[in-house]
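Scroll down for the structure; my scribbles are underneath it.
What you see is the complex with one protein chain gone and the rest in place.
Each chain carries a letter (A and B) given by its place in the written order, and its residues are counted from 1.
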Amino acid sequence: MSLDDLYAALKQLSTAHGISGNESGVAARVIDLFSPLCDDVRTDSLGNVIAVKRGEQQGSEETRIRFMVAAHTDEIGFLVSGIHADGFLNIAPVGGIERSLLPAKEVWVHTLSGPLPGIIATKPPHLTTSEERQKLPRWDEFHVDVGLPPEQVKQVVRIGDMITLRGRCERLTDRRVAGKAIDDRAGVTAMYDMLRRLAALRHRVDVYAVATVQEEVGLRGAMTATFGVAPHVGVAVDVGFGHQPGVDKKRSRELGKGPIIARGANIHPQVFAGLEHTAIEMGIPHQFEVAAGDTGTDAWAMQVSRSGVPTGLLSIPITSMHSPVECVDLGDIASTGRLLASYASRLDPEEVRGWQHVFV
Amino acid sequence: MDALICALSNRLAPVGQEFALRDEIASLVQPYVDELRTDALGNLIALRRGKNSAQRLMLSAHMDEVGVMVTHIDDDGFIRFEPLGGIQPQTLLGQRLRFPNGLVGSVGVERLDQIKDLEMRRLYLDIGARDGDEARAKVRVGDTACFDQTAVVSGRRVIGKAMDNRAGCAVLIEALRRVSEPACDVYAVFSAQEEVGARGAGTAAYAVEPTMAVAIDVTPCGDTPKGETLAVRMGAGAAIKIKDRSLLAHPVVKDHLTRLADAASIPYQYEVLPYGGTDAGTIHLSRTGVPTGVISIPCRYLHTPSEMVDLDDLEAAVRLTIKLMETQLPTA
Partner (left out) sequence: MSLSELSQIPGVSGDEQAVRAFIAAAIREHVDRMWADSMGNLFAIKGEHLPGPRVMLCAHMDEVGLIVNHIGDDGTLGFAAVGGIDPRVLPGVWVQVGPDRIPGVIGTKPPHLKSSSEREKPIEMDSLYIDIGADSADEAKQRVHLGAYASFWTDFETFGDGCAKGKAFDDRVGCHVLIETLRQPVRHPVLAAFTVQEELGLRGAQVAAYTLKPDAALVLEGTTCADLPSVDGHGQSTRLGGGPALTVADRSAIAHPGLLRTLINAAESAGTPYQLKRTTFGGTDAGAIQTSEVGIPVAVVSVPCRYIHSPVSMLQLNDVQAAIQLVRAFLQAIPTEGDPPWMR
């Protein structure tokens, strides 16, 4: 798939709106992208999109080997938590969003009668004291201004309406793209890339491409999706910290150098080895990271589903994570898709079966 | 309703020791349900059959209340304790605590140089024992105690030690009593161990495998002088939860509850809570996921001996719960 195609898919996903718990708008675009490439696409009761591309293995549903790839659709954002008499909106965060990011950001307030543009209110510097400028306001001191008279606000806006960060998704260069919700729509795009490549590859295992919900609030979608799929091997695809000024190089990886393959307690040694060997043999650029315990990704939830799932993790490096200007390298997304597809096509059902029950 | 909620509040049901309350609730709901059972975590699970037995609606109200657990008895007979559930040391100052066997003690505090030195480990319970032997004859490490406060009705409001969540239990009991014929099988779960992480509701949900679930619990209010910035007001009706830290309410359930309330002119409000959690948090993650929401009852002074709820809010919650039982479930 060309970088242009990849950019088109990423842009389509990045500009969809869906904070945790309200992902149906993103899910619809995922279904559009995945359906032509899969044998079956369904959503579960929390809203996870579960797409299956069957492999060449024989046998009934009980005996088939399932490989689950997961990337999350939800983005960080807010909910309307109150409506002031003067029409300003109180907001409550959903997901790990920093207060330092809020001043003067443009947002969409998604009401029953459509989205309203809004601005997160700030006092002008002329009117703030030097003391005020030294500290961050509390959450309940931030307000969204939708520019409507109070009576109209109360008619249109309801407590609980979703608020998303408003921003463009654009190419900075041929390879670099900046936008909102690159975390983890880049991962979803990589899954799409994988599915496109799998159309031309032979694979024995059934591949489940799962676009999960509610990752940012505690890996909730991955818990129920993994229980439902009951995979025999799984890989989560999320974003990782890219090098940028002010970030320790020990804790970040380079954009453009390929997906980051994780190892640590969350990662099954054979899955790590399989991903690494595939990358080396296929000449796919890749990097490594070590996670001491919780990877903070869907992989953490997948691993302990039912009787345990051998799990791996690929991270696509991005900068400015959890901001409206997350920046990603399209080549890294392509490398991730290629690594996933190659890995899936090499998975041997008998070997994977052997990981579940080890004779000692 | 006021008599029921006062009687329930006056019962002692420390986390993990909900037996006495469970027995009382079992006898109260017995006439209105088809099956009753308990499980390993101490939940009471009641089944009221409905028209469509292919669908299961789970309603969950937790029985347990915050309290303390005895951790040490010294040779002078003073008792040290640690919290079970979210209880603050300042709330315990000057309180009496009661054990399920009726024993009552007074909470004392070590000498503090300043009030900000107050910590749970500097409090103790004095049961009037003259020495360690007398105290140890009456109390053991691991025993649990709760606030000792009798519920009172004041105007249209009720004040008591365990409105969290006897208010929810009362709503569920009353709804079971008044419902005519549920549209589908209703599992009324009076759950255990909510205050330490909604543990009971999780195992109950796994057993019930509900089609849809709604927890009934209390929620804090934002209408007190210079209080928290919360939209929920006491007396403004039942609250339909949008979010707390454990749950983003399923849109289908939220919309369903909204439509039911609108259609029956039941007063309601929406609730966005930046913290906290309920049974819904563990229920909605059971197995492959359960569309789940919460009917909240506005409550002031949570986790103190003087929690307050409004009888009209309770009535709204009862009516909404009955409508929920009597209406066919929406498709998620």
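One rule holds in what follows: contacts are C-beta pairs under 8 Å (C-beta built on N, C-alpha and C of every residue); 3 or more make two chains touch, one makes a residue touch a chain.
On a predicted model such as this, the values are computed, not experimentally measured, just so you know.
Trainee: Which of these touches the unseen chain: B:G50, B:G105, B:G168 or B:G202?
Mentor: That would be B:G202, which touches the missing chain.
Trainee: Residues of chain B in contact with the chain that isn't shown?
Mentor: Counting over the whole complex, chain B touches the hidden chain at residues 15-17, 39-41, 43, 69, 71-72, 74, 80, 82-84, 121, 140-142, 193, 196, 199-200, 202-204, 206-207, 282.
Trainee: Go through chain A and note every residue touching the omitted chain.
Mentor: Contacting residues on chain A, toward the hidden partner: 250, 263-266, 268, 288-290, 292-294, 303-310, 355-360.
Everything below uses one rule, namely that only the chains that are shown with their structure count from here on.
Trainee: At what distance in angstrom does the C-alpha mean of chain B lie from that of chain A?
Mentor: Each chain reduced to its C-alpha mean, chain A and chain B end up 35 Å apart.
Trainee: With touch defined as at the start, can you tell me which chain B residues reach chain A in the complex?
Mentor: 222, 228-231, 242-243, 248-251, 254, 269-272, 274, 284-285, 287-291, 332
Trainee: Help me check something: in the complex, which residues belonging to chain A touch chain B?
Mentor: On the chain A side, the touching residues are 20-22, 24, 44-46, 48, 79-83, 90, 92-94, 139-140, 158-160, 214, 217, 220-221, 223-225, 227-228.
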